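The excerpt is restricted to a subset of chains, each kept in its original location.
A, B, C and D label the chains in the order they appear, each numbered from 1.
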Amino acid sequence: MEKTHRFSLYLRKWGLPAFMLSPFMILVTVFYFLPVILIVVLSFTSMGSAMRWDFVGFQNYRFLFEDPNLPTILTNTLIYVSFTLGINVLFGLTLALLTTYFIQKESIGLFFRTIWMLPRMSPPVVYVLLWLWFFDPSSYGVLNSIRELMGLPPTMWLVNQPMTAVILANGLIGASFGMIIFSAAIKSIPQDLFKAAKVDGAGHWSIIKDIILPALRWPIMFVTIWQLLSLLTSYEYILLLTNGGPGFDSTVLALYSYHKAFQFFEFGYGAAVSVVLVAVAIVLTVMLWKLFGMQKIERGARID
Amino acid sequence: GCSTDEDAAGNESAGQENEAVEVVTITAQAPSPETTRVDNLVRAAEMLNEELEKEGQNIRIEVETQMFEGSWEDYYRQFMLAFQSGKEPDIYVASHANTGWLADGGYIQPLDELKESEAYADVYPVLWDAVTYKGHVWGAIQDTEARPVFYNKNILREMGWSEEEIESLPEKVKNGEFTLDDLLRVAEEAVSSGAAKYGILHRPVNGPDFQVMLYNFGGQLYDPEENKIVFDKEAVLKQLSFFHEIAQKNLIPEGLLSMEWSNIHSMVVNGEVLFYFGGIWNIYNWGQDDFHKELGKVDPEWVMENFGMMLYPAAEEGGQPITLSHPFAYFVSSNAEHKDLIIRLLEHVIHPDLQTIHNVETYHLPVTESAAEHPDYKANITLGDIAYMTEYTTFLPNHEGYEPYSNAVFKAIEAVQLGRQTPEEALEALEVQLKNDLRDQLTILE
Amino acid sequence: MDISYRGEVRSQVSFPKALKWKKRMPYIVAYGVLFITTLPVILMYLWLLLNSFSSQMKYGFIPVNFTLDNWRFLWTNVEIAGSVYPSIWLATWNSLVFAGVLTILEVIIGVMAGFALSRLRFPGRHGLLKITLILHAFPSIALLIAVFYILNFLGLFDTLWGVVLVKTALQIPLTAWIIKGFFDDVPWDVEWAGLIDGCNRFKVWYSIILPLVKPGIAAVCIFSFLSGWSEFLLLYTFIISDSNITLATYLQKLLSDPNLVPYGLLTAVSVFYMLPVIVFFILTQKSLMHMHAGGGKGV
Amino acid sequence: MRIELRNVSKRFDKADVIENLNMVIEDGEFVALLGPSGCGKSTTLLMLAGIYKPTKGDILFDGQIVNEVEPKDRKIGMLFQSYALYPHMTVLENIMFPLKQMKVPKKERVERAKEAAALVKLDHLLDRLPSELSGGQQQRVALARAVVKEPKLLLLDEPLSNLDARLKIEMREEIKRIQQELGITTVMVTHDQEEALTMADRVAIMKDGELVQYSKPLDLYHHPKNYFVAHFIGSPPMNFLKGQLSVQNDQLQFAGEGTKINLGRCLKEFNVRDGQSVYLGVRPHDLKLGKKGQISLTGVVNLTEPLGHTTLVNVTVGNSLFRFFSDKKFVAGLRGEVEISFDRHALHLFDASSGESLSKRHLADEEAEEASENIIPM
């Protein structure tokens, strides 16, 4: 009797969390967590196109740190991630504020949000093609056509500023992520608070700063960290836009890992690059975590 | 065992009742879009089945085909994974350049028998090199293509060339009378005279074409003895200098290496460029979209009226002109059973009729002499006259290390064209890069 | 003028004359900024749209020669370089099914997990949160190889379910995290009320709390649907035999030979590709922009 | 600040909430808004605050139309019925918020916020978040936040509803003190009549979005404009009898269901006509046992509730229930008949159909009223 009672208590305490979490946990463990472990193991092998698990110790890491391009790639990664992240978060926030707070008319807000979603909705290849077509250094590039009409010399913007292009192209896509999440979060703020703030004399700036931003603390933190990690690991658009060039001018660590693993099929080496990437990511995440005062935002359940 | 008696008696149905016909399914996969590569296998299977029937064998072949859409890398990766789980196709269609890793990884089996096979007897000898690796033949050559230099006849006319001079240009090139220096000179002239906006145009992204120049300057990419990629510094320097020079002289548009393909096509079709280092399939391209400002889509007839195609001129007077191709081959998985049947299938698939279907439909060149003589092929306005190019063709190494090599070289070309490095500086940097990327797979030829 | 007990001078309230303007100023600025920043994007996609209906762009941006030819894929099976493309409608249907299944799976599992992470009490909650986030730092491309071994081990390689599960797993931390934030904002007193009114926590979750996090669910739906819609890599890495073409692969087919890209067709197909997502996005807007009205004092 | 509402109407999607509200609040005046639940009190406050814009009509502050003035420029402090505390700010931050908007220097801000917190007895909870407070504590934070900026116009929507009696009294006094010291024009919604009547300079009674009566507390009590107000104000409520009037040689007669009352010579005081259907009303406190009053009636005792110092007697007059206070020593057999009476000035007559008061006594007269009337027995 006592035992069954204890069991039912146990079940109650753990039953629901277990039930709610188990699909998530199983999926994540099997298809995320285990692969991650495999990747780490893989990074100690010289696996190549033959897909053989030949353990070579730290050789891949040694190669990586001897790589003459590593400093450039790291710098690129840093620049790319920090600027794109800035655009993603700040611009996403701006868009969300503009389209949900300032523009109260639903249809207009929707129009602008839809426009900003377009880059994310278009197939990456086509999105990149648009960029290439617009900024093509030939006189057939859309911008250059216009410049030609106005009697201006053609620009070589993509060649001269590959990183800027990469950052902008990615920034626009990332901004829509923030925009959607922030918009939804802004709409979740009880209307009462806006009323109270207005009555308390708050202007737009103060409402944004003191009401909206604190309410968005979680989403902002989440979007920042998530985007940070996404950017660290993203290579797709760079691959299509500049393929890391010219030279290594726009190569980032993730792209490098991709090149190594899937262009040259050095899987072991690619895994090692990923592991280094993750190490960097963890450090940055923990820093951001502290910066946002994550522990403080987290509050416990209010049902015993 | 086969019973001719039964066959003679025409008692087919009875025979089938006695001995059920075994159907062997052979799977084949090719990358999009050229379905003819695998469709030809189906056709070949029909031929083979007829033959088997005649032989009275109780075995028939069925080819299951599959196309892959995606990048090359995705295609290779998929094959690797499929192989690991035993789900790979029996016949894997890929470019010859993959021979090395496919063989090294144990993915495919040698097909040395084919070299002795009668069906493959009139394969252009040079093409065997493309699928030979470590002394074995690993693939059945499937097709090849031509990467000619297009020249704009109108521009030459404007520069005062006579019609005859224009038409004989390919011949002169072939004979080594018109050299690379001539090409540069004419291009320069065209630009300075205003007849053309640009003298030369080459592909804007990395690709095999860039290595044509290396071969042209007598360079070497691969050492089959040692099975290593060769860094031929002298030739590479010349190669880099060439690309440096055309940029320096403004023969090519600024920023060419970051342009988009469609704009390249536009420039060529609209007659802004004298020489275009292209591919035969471009003719097809130009009929797909409205690249021409007035005419829109242009058909092959128009192209042949306005453009000529020639080999890459030799680097020196009297030298050998050159081109490069990227032949495709059928590879056979090392897990494939019924190798004998597959070999027989491959012997059928090289039939000139089948080749021609593929060549005409997809702008490829034949791999056998008999196919080059096929009437349908010869009748083709664009292809008919360039079959000769196969004889001048060169290939990329089919060693795995070529991929990083070509990448590094492309970056070096980029650097010199953008004026960031002199060819010498670029060469030095390239050496460092190659050593890092290829490590023990590289030999350096000073 | 009167003097308050704090001794400071209190001025009469006065309301500026140019009131309407001053009031509208922030809005004008907002519209201005939005319009200026959005214009390039609008132009870009307008260009894409016009391009798909014309065979050429004069001066690069003025469409000439109106044509529906680029849209022929809608009524015929396009043939390029000898290969006949499958029907776009089949591809669309397949994409819809894939994205739909993915969205449903992800939303259900993610919302369940998000709820647990936000509102249930169990040890290790915090750690779990962090770990799932950090996992995202592994480039999914790097994981491909590892995931392959797992799938192969489970016998799920070359099955559609395998891809769906992998895709869901890769996306699920995102979903759980987004939705957790929204759950955090739901006042506790409504949940209390639900419990009192006879629900268990599970029931409270779906009958009371879920409707209140509609914006979050909408956001999650958008992202899941989008990622399912555009999924290509996994499908083509882990499925060999399946020839179910999706829109993403249809596009990829058009691009498969970089030398043979039919650009006009490509623009039209990509516009077509985007339409369902745009429609989906607009449909979710009502939920996404669901105003938090509240009722009572909310604690 | 002098507030004026001119023909203000407000309609929501589903309902007309305020209709044609006209009202003037003098500078420094303390007005209480009273009315049944859902009559539009909060809506009125929100319009004054500028959160809602009137659908029709104008709101004037010091003679200027402020319809388009943003809430932040109106120099108001407001306590919301739902408190609307900022959930992510601590108590101190919540209270400081309005000061921050006024750009008060940080140090002074903290000081003043702490003062305000002390005022509402929350100085020990400054670091708590609103979700960690009890209902009454939340309400007090809201109160502190409303008053801390010393606004020109203070709007209080049931500011004390969740406080205990002791605290309520203290808070009342504090509010009143601040209001008077600073001369803040104040509008307070309350359901506590005692609160309204004792704190306010004037009381506005609303019903279904309309202003029914707006006058000094005493007037409200003694001169209700209509049946609704008479019924609404006062505890226990006024006693009513429905019936017909008839005039018989200068004397007014009332005939209700099962009872007849001679109202005497009060025709001068009322606007009545013969045969008019009316409600007759008398406040319990005005009724006396016995015949001492000018008008008397008879009732049957229902129930007596001894209240210590006095006894509340329930009697049935005609068909209606009447309540009055008798001496502590009153003892009557149940069902026994009693004679009760009241003075003529305590008589209220309301038209039965319109509900309007028929009294001729005007508000202007109020000053002239006897001192003895200047009290509100609660």
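Miscellaneous remarks
We adopt the following convention: a residue touches a chain if its C-beta (ideal position, glycine included) is under 8 Å from a C-beta of that chain, and two chains touch if they have at least 3 such contacts.
Here the structure is a predicted model, which is why all the values come from computation and not from measurement.
You only see one copy of each chain, but the structure file as a whole lists A x1, B x1, C x1, D x2.
One rule holds in what follows: only the chains that are shown with their structure count from here on.
Counted by C-beta pairs in contact, the busier of A-B and A-C is A-C.
In terms of their C-alpha centroids, the spacing between chain A and chain B amounts to 39 Å. Between chain B and chain D the centroid-to-centroid distance comes to 95 Å (mean Cα coordinates, whole Å).
Inter-chain centre distance (chain A to chain C, centres taken as mean C-alpha positions): 14 Å.
For chain A, residues touching at least two other chains, in rising order: 129, 133, 140-141, 190, 192, 215, 262, 302. For chain C, residues that reach two or more other chains under the stated contact definition are 188, 252, 294, 298. Of all the residues in chain A, the ones that touch chain D in their complex are 190, 192-193, 195-203, 206, 210-211, 214-215, 217, 302. If you check the complex, the residues on chain C that touch chain A are 26-27, 30-31, 33-34, 37-38, 41-42, 44-45, 47-48, 57, 59-61, 108-110, 112-113, 115-117, 119-122, 126, 128, 130, 132-143, 145-147, 149-150, 154, 165-166, 168-170, 172-174, 176-178, 180-182, 184-185, 188, 191-192, 195, 201-202, 205, 213, 215-216, 218-219, 222-223, 226, 230, 248, 251-252, 255, 266-267, 270, 273-274, 277-278, 281-282, 285, 288-294, 298. Here chain A touches chain B in the complex through residues 48-51, 63, 66-69, 129, 132-133, 136-138, 140-141, 154, 156, 158-159, 162, 242-243, 245-248, 259, 262-265, going by the rule given at the top.
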